[in-house]
Structure formats: C-alpha cells, structure tokens
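Sharing a structure here in structure tokens format.
Complex shown without one protein chain; remaining protein chains in place.
Order as written gives the chain letters A, B and C; numbering starts at 1 within each chain.
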Amino acid sequence: MSRFFRNQGWVAGLFALLIFLFVITKLIQPGYGSGDFGSLARAVLPYAFAVAAQTVVVIAGGIDLSVAAMMALTSVTAASMMNGASEEYALFVVPFVLAMGLVLGALNGILIVVTRVPDIVVTLAMLFVLQGAALLVLGAPGGAAAEWLKASVIGTVPIPGLPDWADAWVPKALVLLVVCLCIVWIPLRRSRLGLSIYAIGSNELAAFRSGVPVARTRIIAYALSGLFAALGGLSLTISTGIGAPIPGPYLLASVAAVVLGGVALGGGKGGLLGPIIAVFVLRLVRTDLTLLAIDPNVTAIIEGAIMVAVVMFGAFITMRSRPAGATP
Amino acid sequence: AGKYTIGISNTVQGNGWREEMICAMKAQALASGEVAKLNIAHRNTDAAGQLEDIRNLISAKVDAIVVNPADPAGITAGLEEATKAGIVVVAVDQAVTEPSAYIISNNQEQYAYLGAKWLFQQMGGKGEVFYMRGAAGASADSDRDKGFKKALAEFPDVKVAQEVFTGWQQDQAKQQILSFLATGTPINGIWTSGIDNVIVDALVEQQAPMVPVVGADNAGFVGQLNTVKGLVGAAVTNPGSIGGAGVTLALQILDGKKPAQQTVLVEPQLWENATNEGKAKLKSAADPSLSPEWPVSISIPDWTTYTKDQIVACKGPGE
Amino acid sequence: MTDIATMPRPVSFGRRLKRFMADRPLIPLIILLIILVVILQILRPGIVNERWLANTAKFAIPLAILAGCQTMTMLTGGIDLSVGTVATMSAFIMATQIVNQDPTVAFLLAMLPAVLIGLVNGIGVGVFRVHPLIMTLGTSLIGTGFLQVYQRTVIASGAKIPDFLNWLGTGVTYGFPNALLLFVPVAVLIVFMLNRTGFGRLLYAVGDNERAARLSGVRYWQVITALYILSSLLAGITGLLYIGLIKAPSLSLAEPLVLPSVAAAVIGGTSIFGGRGGYMGTIIGALILTVLTTLLTILQMPEGGRRILFGFIVLFVTAAYLRIVEDR
Partner (left out) sequence: MTTNPLLDATGVAKNYGAVAALRDASLSVLPGEVHALMGANGAGKSTLVKILTGAIKADAGRILIRGKQLDVRSPAAARRAGLLPVYQEPSLIPDLDVLSNLRLTGTPVEPFRAWVRELGIPNLDIRDTARHIPLAILRVLDLARALAVEPDVLLLDEMTAALPANLAEKVLEVVRRQGDAGRSVIFISHRFVEISALCDRATVLRDGSTVGVVDIEPGVEERIVEMMLGTRIEKTRVAARAANEVAVAAGGRPRLSVRNLQLGTKLNDVSFDLANGEVVGVFALEGQGQDELFAALAGSIRPTGGTIDVDGAPVKFSHPSDAIQAGIAYVPGDRTDALAMQRSVRENIALPFSAGLRKWGPIRMRREQVVVSGVIGRLQIDTRAQGEVQRLSGGNQQKVTIARWIAANARTILCFDPTRGIDVGTKQEIYKLLRELAGQGKSVLFYTSEMEEVQRVCDRVIVIFGGRVVDTFSVEEADEPTLMRAAYGLPRGAKADVGILAEVKPASDAEAAS
C-alpha cells in the first residue's frame, strides 16, 4: 500500500485534483453536463496525443521539440490526401499517415544515434524541417477530412447494459483516446522493450552494461513518439476538418503536462496516465476560466501560476516526506 | 446595464492589431448599452484550440459569439453547434465557411491588391519589388498573396526580387530587410503585409535609397508617411475596429434586425502621400498618441459608436 | 606481438590536427562560421561588406546575450525560457514609461520585473526544486499576462524609444556597431565570471553534481537564486538594447529569440545536462545562427524549402562540430 502511494501517489493526487475541478465546474455552471464533457474530451484529444508522444521520449531520457511540427505535417498530409477523395480512401490515408509518423519519428531517433548530437538539437532541427515540409504540402490551411472520420469523435458510445444517462458520459473522443493509447502502451509497458526504454532513460551506461541495445531502443522510442504525434495530427484534422501547416501550441503544452504528470524530465520515471490526467486538468482549468469570464489577460497569469504551484506543491510534499533530509 | 452576454474568441495575442480589435469589441459592447457581460477567450492557439474556446463559450451559455477565425473552414463544427444551441455567430476579419454564421470582414485579397497596384503604378509599371509577406501558412497571408499576385499579373514588367515571410514579427522583418539591403540588389519598391514602420526605419538607418513602401494603416507607419523625408508610400486600411463592428452586428441580430446578406465586407481604403489630396487624408488620419502598432482607423462609420477615449480605455461592460 | 602496442606510433597529421582542434573547440566552430560566410559570399558576391558585418553584429549581439543567459543556466542543468518575456517586458516598460518619467526612473521601472521574475525563478528552482523548464515557462506566462494587463493602461500615453537606446541599438561608429560598447564588457564579464570567479566555479559544480557541491559547503539555493536573477537582469538589458534596434515596442518583441538562444548555446558546445560548456562557444553559435538566417533570407526558394534547409544545416553544423571535437 505504501509502495502504491510512493509510486502512484502523484497520479492519485492529480486525479483528486481533476475531480475537485469537476466539482468546481459544476458549481460555476450548474448546467454543465455530458455534452460539455464531450467537448472537453474532444479538446483533450490532440493535447493528449502530443503529451503521449512527449512522454515516451522523456521516459527514454530525451526530449522531442518536433512534436508540434510533426502533428502539423501529419495533419496537412492527411487533410490534403483526403481533399476531394472518396470516403473509403480515408481508410488508406489513416494507416499511411500513422506509418509516416512512425518513420519520421524513427528518423529523429536515427539522427540522434548516428550524429550523436544531443536530442534537443536534433529535434529542434527537425522542428524546422517538418515545419518546412508541412508548408510544402499545404501553403495555407486547407484540405478536408472524411465524414466518417469526423463522426468518429462526435457523440457517445452506447455501451450495452449501461443506462442512457451513463452512456451520455462516454464520449467517442474519450473512447478513441483510451483505445489508441492502450493498444500501444499497455503491451509496451509490460514488455522487455518497455523496460529498456525506462532503462536507457534512467541510466544509459548501466543499461548498456545490462545488455540493452541502447541505440535501437532510442530509435524505437522516437518512432513511437512519431506515431503518437501522427495520431495527434490526425485528431487535429478530424476535429477541424482541415489541415493547418502552422504548428499549434502543443510543444510547450506537452512538456508542461509531462512534468505535471509526474514524469521526470531526466528520464526513467513516470508513466502515461499522469500526463494524460494532467492534460485533462489543464483543459478543464481553461474551461473554468472561460465559464467565469475571467479577463483574458489574467488567464495567462492564472494558468502560469497553476502550473508552477502544482509542481511546487509536488516538490514540497516530496521534501516533507523525507523529514530526515537526504540520506548521504 | 444590458441584457446580453457576448462571447468572443480570438487566437492571436500580443499584436497591436488584435489588441485593438479586442478593445474595439469591449468599447462597442460598453457603448451599445445592450451588453451585460463579455466573455473573452483571447490567447495564442490554433483552429482546434479555437474550437475548444467556442465550445466552452457554448457551455457558458452566451447569447452571441463574435469570432476572429483562426481558419475559415477549421471551426465549422463549433460554429454549427453554436447555431444549433441558438447562439448568434458573427465572424469578423475573415470569412468562415459555416453558412449559418454572419460575416463582417475586411477584404484581405482586396487589401493586398489595392496596395500592390498602387505600388506598381508608382514604380512606373516596371522594376523589382521586395515582397514581404506575413506568416507562412496563415490563411490571411494566402488571401493577401492572391491579391498581390492579381496585381502582379496586371504589370508584366514588375518582377519580385525577393519574397520573404516576416511572420508578422517586427524583428524578423527588420533583419530581413537589412540582409537584403546588404546584398546590394537594386529594388524599386517594397510591399509589406503590415510590418511596415521597421522597414522605413531600416531604410533611413542604412541611408539606403528611398523606394516606395506600401504598408498598413498602423499609427507608426502613418506617422512616417507624414514626416520621413523622401518617403513615398501608401497605407492600406485594415481596421482592427472591425471587432466593434462585429459586436454591433451581433447585437442587431439579437435584436431581430437581420442584415440583408449573410456577409458584409468592409472595403479597404488607400492613403498615399504622393498626391496632395492623399497627403491631406494622411494628415487627418495620423494619431501620434496611439501605440505605433495600432491601426489608426479606430472606428468604422455606421458600425461603431464608441469614442476614441472609450476604445483607448479598453474597458468592457462591468469593468 | 607486443611491439605494436607499446611502440610509440608515429601520429598522422590528420590525427594531430584533430587533437589540436579537440583541445581548442573554438577553432572548428570559427571555421564552420567562416565556411558559412564564404558560402554567403559565393551566393551573393559582394554581400560581405562592412555594412553587412555591422548589421550581422547588431542582430547577433542581443541573441548572444540571451544565449549567455542560457549558457549560464544550462551549466547548472537548467534553462531559462523566461528571457524572451523578461526582455520584452523591460523593453515595453522602458518605451512606455520614458514618455512621462525621468530616464533613470524609467530604467529602474524597466528592470524591476526582470529582478522579480529572476527572483521568483531562482526561489522556485533553488528552494522548491521546481524543474527550471516548468518554472521559467510558468513565470514567462505570468509575465506575459502582467504585460498584457499593463499594456492596457498605457494605450493612451503612447510609446517612445529613448535616443540613447536608439544610438546604442542602431548606431555605428567607425564601422563598429555601438552595441559592442555594451556587449564587449558583458561578454568579458561573463567569460571572466565563468572561468575565474568562485561563483562561476559553483555554476559548473552545481550542474555537474549537486550533492558533491552540497558536501563541499555550497548552498544550492543561493547559487541558483543569484544565477536566475543575473540571467533575468541580462535579459532585461537585452530587451533595452533590442528595443533600440527594432524601435517598435510590441508585446512579443523578444519572444522569437528564445529558441534560437537555446540553440546558440547548444551549438556552441554547452551541455543542457549541466557542468560543461562556456560562453565563447555560445557567442560563435549566435553568430552562426545569425549568418544562417541571412543566408536563408537571400536564397530564392519556397519558404518550406528554406526551413528544411535551415534545420538540416543546424543539424549538420552541430554534428560536424561534435565529430571534430570529440577525440575518441
């Protein structure tokens, strides 16, 4: 039990914070209902994938500054391919774009391994490259998305045996998110590959000496990151119905949520659940600020302060939980 | 106090034009006396983020939403949901594709066409032009590009010496013009997408030959057109006060006075300092007390009713 | 059999050259810079003239100072993402306060937010152990919010660029930009501080091994707080210089410099993980980035292509530099 709290305490705390925010929301806007929750889930979708993409590489001891640019590129690619194409063609577009994310992500990893340039520089360079590529694909926002894809995030999923009022709280967007993340993450987390990703992030030298193929693992981590970013890009196209070549605010948001979610930026620690909950928290804060009609100039202050305060609070309780101070 | 709550969604923060737009919205809401509360979502984000904001405004049960769209087509779903929820939707500055929305917009294509055409005429219909665009991939930029290209097609002897994207950033634009000047390539005119006063600054600083410059009606640039010796140029209006007009339109609709058409275009004007008549216009338009990034056209006749003090105070109802 | 290993092998010229460069990592960096300049001159013959040099210096200087902030914070394993906001705030406050304040008062008012943000950053990172990335990202959000709020109070009073800043930012004397009068002392001071003062030593030590520094009697929070205040002050001064150069007070004036400032420090050989690097390399890194920007401005190609090229050149330069410097 105590180990659970040591390992999952942060996530549990975040979850409590999320519930607390839901209560607040309901108090601010008594009419807040399942439909609004569906909106929240849709707003969360691109952020959640961006954060998943960031989480994987951060756990592996790196950082990916190209997440948002990758989303932009995959988004415009999907949108321009589906433009004027038949509905069925999208069945081909989706796997194509996902494969593209995977390959470009792997390219990030390969460049890091081969050039031995630090992750932050390689992915910064790739940020420009991917942005440039996105501009070549679509010079201005445009393109289209298949109707069935757009429908895939609208509405709710009827779950047999559940009453209608409960179904209403299961938005498709949320189900899509959970399914996509689980398909990749759960088998990974349990596998030797997953352990290897944690290992190279925790201590690369020790990992190498334990026989972990460090280079290959790093490349795979970046490839997975690319895959998640491509999912994020697709979700952008799906929700807006177009592709936009200018990256959205997903880079800094993803880093912030990763840290808020209890993943150490040095690598090796944390999981996917925390950052995803952190994304929900951040989006819900945004909703509350809008519901309260707070002066928009003040919202920046509040968002910044919340981010800092939560992490500070985390640091504070970690300090408190070691009353004797650091052992030598 | 008024009876309506109006939601506002804007996706660019920290640039003078957008700040003026927000202030115009606030001032107009206050001046109209019909608005109880403004609910403003004003931050840097993309179309998906704007969808989020619009949906949050729907959750907040506003009566109308005035939106400066990040993209004409990208927020269709949100606007449709808003209309379904009985909310009046007005898009300002740019058009949107959602048919149920009302649009009151500056004509970006015309903006570029007007300025470029004047410039090419000043250049005597021939020569090299330095083409300083906005942000690559932004829809307003590509609309303006269409207008520019249209004008270019009418002047076959005018060539684009160099095309750069300023990202609508002052510092980038200045660095670009300085780099370009250093190449020594002769040019006969400069067209800018509204990042204009730093360009004139650079020409003066480098003691480079003055060539005609086209920019927007930003206070700084209008001032330069009046004062900088040897500068020939034109400011094309692109009023940020369109935001106030959007609020007016939304209130009219809420009051049951629907406009004849779904779309109202505010046509740009061109103020140049090559003729006496133009100079007079510029003189009367100049407003040195405004922040140099703010457009001087702080009101739109027939559409806004606030005073200059009100927009400069930048206070909405209840503030 | 044993002779091969024990005989002093004649060292080839290539190896000697490589070792020479490895011992003086600045030389290869300078060579890379010169190569870029030569390419520029080939593409646009005549461009490299006195005026171009002055302009390049003018734009490289603010970047180099901000990159100095990154260098110092990166040495301790941190990063300061708030420099853009701080510089913008100082610039904006200066330009708006000078209108009806005494220059000294305006200057002090302009530096006030810099000190405050630096102090908050320092306490957050040094005392509460918030990750620097989150801390400085948070304070930069908060700072931006305050700036927006402040901005509304000065719309009516307008803005003015003080003549002195104008002179400093854009003036040229005997072909040398006046900004050098500010930059040279700042650079000398930073280099001296890093190499020859106790504080500089501590930055390296803390970044390399905080526990070791602690056991040697170093109080982490003191070092970090002083560091972030210093970084913010430098950023504030950069803001004043930059407003003299750009002469257009905008609410996002220096934001575009933040990512390049990190890139300049990293290209210059400073490790983001702390404990390794120096300021001379950073200065050359800033020059490389500035020249690269010029190079791309005058290239006739679609914007997408330009960005792709920019990304690849940054990657190539860093990789080449690492290859030359590391002697393995």
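The rule we apply is simple: a contact is a pair of C-beta atoms (placed from the backbone, for glycine too) under 8 Å apart; a residue touches a chain by one contact, two chains touch by 3 or more.
Since we're looking at a predicted model, the values are computed, not measured.
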{"item": "Chains still shown that are in contact with the chain withheld from the display", "value": "A, C"}
{"item": "Full-complex contact with the absent chain, from C:T173, C:T197 or C:Q300", "value": "C:T197"}
{"item": "Residue of A:L195, A:L252 or A:A309 in touch with the missing chain, whole complex considered", "value": "A:L195"}
{"item": "Touch with the omitted chain, as defined above, among A:A69, A:V94 or A:V212", "value": "A:V212"}
{"item": "Residues of subunit C in contact with the chain not shown", "value": "1-2, 4-6, 19, 22, 192, 196-199, 201-202, 204-205, 208-209, 211-219, 222, 226, 275-276, 327"}
{"item": "Subunit A residues touching the omitted chain (full complex)", "value": "3, 192, 195-196, 198-199, 201-203, 205-213, 268-269, 324-328"}
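Quick note on the criterion: only the chains that are shown with their structure count from here on.
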{"item": "Chain pair showing more contacts of the two, B-C and A-C", "value": "A-C"}
{"item": "For subunit B, residues that touch 2 or more chains besides their own", "value": "13, 136"}
{"item": "Subunit C: positions in contact with at least two other chains", "value": "144, 148, 152, 303-304"}
{"item": "Subunit C to subunit A touching residues, read off their complex", "value": "124, 128-131, 133-135, 137-142, 144-146, 148-149, 152, 211, 259, 262-263, 266-267, 271-272, 302-312, 314-315, 318-319, 322, 326"}
{"item": "Subunit B residues touching subunit C - in the complex, by the definition given at the top", "value": "13-16, 19, 23, 136, 162, 164-165, 167, 169-172, 174-176, 178-185, 197-198, 201, 205-206, 220, 288-294, 309, 312-314"}
{"item": "Subunit A residues within the subunit B interface of the complex", "value": "29, 31-32, 36, 39, 42-43, 46, 134-135, 138-142, 150, 154, 236, 239-242, 244-249, 283, 286-287, 290-291, 293, 295-297, 299-300"}
